[in-house]
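Just one protein chain is left out here, and the rest sit where they should.
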Amino acid sequence: MKDKQSERDLRGVRVNKVGVKGLCFPIVVRDLAHKTQNTVATVAMLVDLPHHFKGTHMSRFVEVLNEHGRVIHVENIPNILHEMRRRLAAEYAHLQIEFPYFVEKKAPVTRATGMMNYTATFLASTVNDDMDFVLGISVPITTLCPCSKAISARGAHNQRGLVNLQVRSNTTIWIEELIRIVEQSSSSELYSLLKREDEKHVTEHAYDHPVFVEDLVRNVAVRLRQDRRVLWYRIEAENFESIHNHSAYAMVESPPDFKHRRNARKKPDRTPDDGAAG
Amino acid sequence: MKDKQSERDLRGVRVNKVGVKGLCFPIVVRDLAHKTQNTVATVAMLVDLPHHFKGTHMSRFVEVLNEHGRVIHVENIPNILHEMRRRLAAEYAHLQIEFPYFVEKKAPVTRATGMMNYTATFLASTVNDDMDFVLGISVPITTLCPCSKAISARGAHNQRGLVNLQVRSNTTIWIEELIRIVEQSSSSELYSLLKREDEKHVTEHAYDHPVFVEDLVRNVAVRLRQDRRVLWYRIEAENFESIHNHSAYAMVESPPDFKHRRNARKKPDRTPDDGAAG
Amino acid sequence: MKDKQSERDLRGVRVNKVGVKGLCFPIVVRDLAHKTQNTVATVAMLVDLPHHFKGTHMSRFVEVLNEHGRVIHVENIPNILHEMRRRLAAEYAHLQIEFPYFVEKKAPVTRATGMMNYTATFLASTVNDDMDFVLGISVPITTLCPCSKAISARGAHNQRGLVNLQVRSNTTIWIEELIRIVEQSSSSELYSLLKREDEKHVTEHAYDHPVFVEDLVRNVAVRLRQDRRVLWYRIEAENFESIHNHSAYAMVESPPDFKHRRNARKKPDRTPDDGAAG
Partner (left out) sequence: MKDKQSERDLRGVRVNKVGVKGLCFPIVVRDLAHKTQNTVATVAMLVDLPHHFKGTHMSRFVEVLNEHGRVIHVENIPNILHEMRRRLAAEYAHLQIEFPYFVEKKAPVTRATGMMNYTATFLASTVNDDMDFVLGISVPITTLCPCSKAISARGAHNQRGLVNLQVRSNTTIWIEELIRIVEQSSSSELYSLLKREDEKHVTEHAYDHPVFVEDLVRNVAVRLRQDRRVLWYRIEAENFESIHNHSAYAMVESPPDFKHRRNARKKPDRTPDDGAAG
């Protein structure tokens, strides 16, 4: 039976990335509270293709995923990437896993418990044996407009917003830690279950903590700068404006020399204040 | 060349609806202010298929649409439906056209002008020569929570919501008229352009007009009941809650005997109060 | 603390449906092969609201869901509906649960195993103590065009299609059973993992079993008519045409007197042939 994919290609074009995308797969991830949680992932698996091969072998991506089993966490992702490179004779391998992630949360006054859902992403790639790992999390929050509050005799427009945060770090950071950083940077965190006393608390707390979309990304940036594990960050925020039919958007990325300064800080002769100055 | 579609089918199953869907097409629609506006429609065209035919002829739907030209309004839709039935030898024909619809709107204080976008839908179907026509419009609005306002010392959570309204009427109703009815039923209408003075006005107006999602659909229902052109309505509202990661939803449909009462009201011996009782 | 929702409403408008929508929640469902599977649901919970109440109590929906626990199956849904009606003092309750559903599937020749994903839906509502339950399943399949095959010297255009099937039945039908019915009605079923031998088989099988979108819905209808458990069905198919940028669509619903004929068939004096005649 012919193997078209292995035929020689003469166009002289290396394909940067090739593979499967939109694969739906049940997985188990580790969480801070319960050790593991079951969820459903959307997976992309990509490798490079040297210019002299006609095609990659798509079925092998799925085989690698199947053989790995359903438990996926940062520690065993290098194995998947290694297998992808080996089975597909590739230099470069990339794995992208996106999944709903649940955290049990207590309402602020009544302590009534509900499940909050977030979207988490693992972006892992490797060239040779160095793995680049980016942890991503999308956190819905409330934003209350400082301008609207300042100029209005009563009330202030507020809305649901969404923060997409991506982080590279020098050691494990839990998804829950990133969620906390984002929620603390907003006017209010969201809940699936709020009784009347909680709703009063949440309303007043948001009114007392107004943030522009610019404040939101900056508040997150300041917190990440203070966390010595973080080597790189990208923070996007989008407000689904309650008074407009479009969004307000802001993005902050760590400065180009951030990782360098970060590593410099580890030296004992630097003072902690230094870090706070960003 | 074989005509598979015209072959005899023996399964004895009439197909209720068959045709094309997701056709993207530039159209011109009439509006109240400028007479016409250019927009882009997503079109579905469906007919029934008697049990004895194997298939319909999909290309003829597109031919009917092309031959009709780009100007589409309520008055010429019967021609399209008639052509669909003729060319496809069908009893039933259905046309669905969805498009962004723009209204120039002035900010409430500065009168600064901006374009607001809505989504409009024409749903037309015919059996023999009676056309059933439903006009649909999706209107984004602000809702401010009456409970949050009542129980909180300051502020009130609010958010963008979306109202989907569908109406059957005994004479033409303009899209702009339905938009006004929905916007007046909400805490505040939306704008694409608001200066600071406008933002103050909008914030305070929303605070002074709190509505639950239930109030919103009821306010629209009360207004539609008072409009003697309306024979049937369905009102859905969804609030993208600023304090939750889920939506609040409400739906009201006109009572089963609504059209009948409506027609009865046209008689001079009925009092207007009667209508208010709904 | 004020209870705005319980205030008296004077507009005289009963709200047909009100509640929460888009709630994301981890659930456990029963399957034919492994007894249970973990997945993630999107949930809507709705009740009616009598004309004299201003609002429903949104937090109680989430409480009912939380208290129920994560295992959801047809047998325990009446409890959820009953609790919704009790806690919200409603006559009508409606629960809608949509979730990815996984089936382990073997490739047709090599028997290599992969996970196939589908989307399942439970639609349950109750007025008083009668529950109406609709089981829905979305099944992606291949369709190969009979016309293209008949007129072309070689090849035939084919594409991914999607069948949305909804069924009411007089006893439990497994999700897997509905999936099989749809897959057997198509040109070919889909797989997540196919080796070269399998791809040859699938290609030839699809070429040998061409179906129009009309054939697909009719094939499913014929199979459902022969299944005595089925009391009502609605079958929609959409082909994402490989030669067009729009879809071909067909829909068949069971005839109005279908349930009646169905029940009549249970009597011993009816012959099986009767059923085949539809």
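Which chain is which? They are A, B and C, in the order written, and residues in each are numbered from 1.
What we mean here is this: a contact is a pair of C-beta atoms (placed from the backbone, for glycine too) under 8 Å apart; a residue touches a chain by one contact, two chains touch by 3 or more.
Owing to the predicted nature of the structure, the values given are computational and were not obtained by experimental measurement.
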Selected from C:S152, C:N170, C:Q184 or C:Q226 as touching the chain missing from the view: C:S152
Subunit A residues touching the omitted chain (full complex): 1-2, 4-5, 9, 11-24, 44, 46, 49, 54-56, 58, 146-147, 150-151, 212-215, 217-219, 221-222, 238, 245-253, 277-278
Residues belonging to subunit B that touch the chain removed from view: 1, 3, 23-26, 37-40, 59, 62-63, 66, 100, 102, 112-115, 117, 192-197, 200
Residues of subunit C (touch criterion as defined above) contacting the omitted chain: 116-117, 140, 142, 144-145, 147-149, 151-160, 188, 190-192, 194, 196, 199-200, 202-204, 206-208, 240-246
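Keep this in mind: only the chains that are shown with their structure count from here on.
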Chain whose Cα mean lies nearest the overall Cα mean: C
Interface composition of copies subunit A and subunit C: same or different, split at half: same
Rigid-body rotation angle, subunit C and subunit B, from Cα fit (steps of 5°): 180
Inter-centroid spacing, subunit B versus subunit A (mean Cα positions, whole Å): 38
Chain centre separation in whole Å, for subunit C relative to subunit B (CA means): 27
For subunit B, residues that touch 2 or more chains besides their own: 147, 151, 245-246
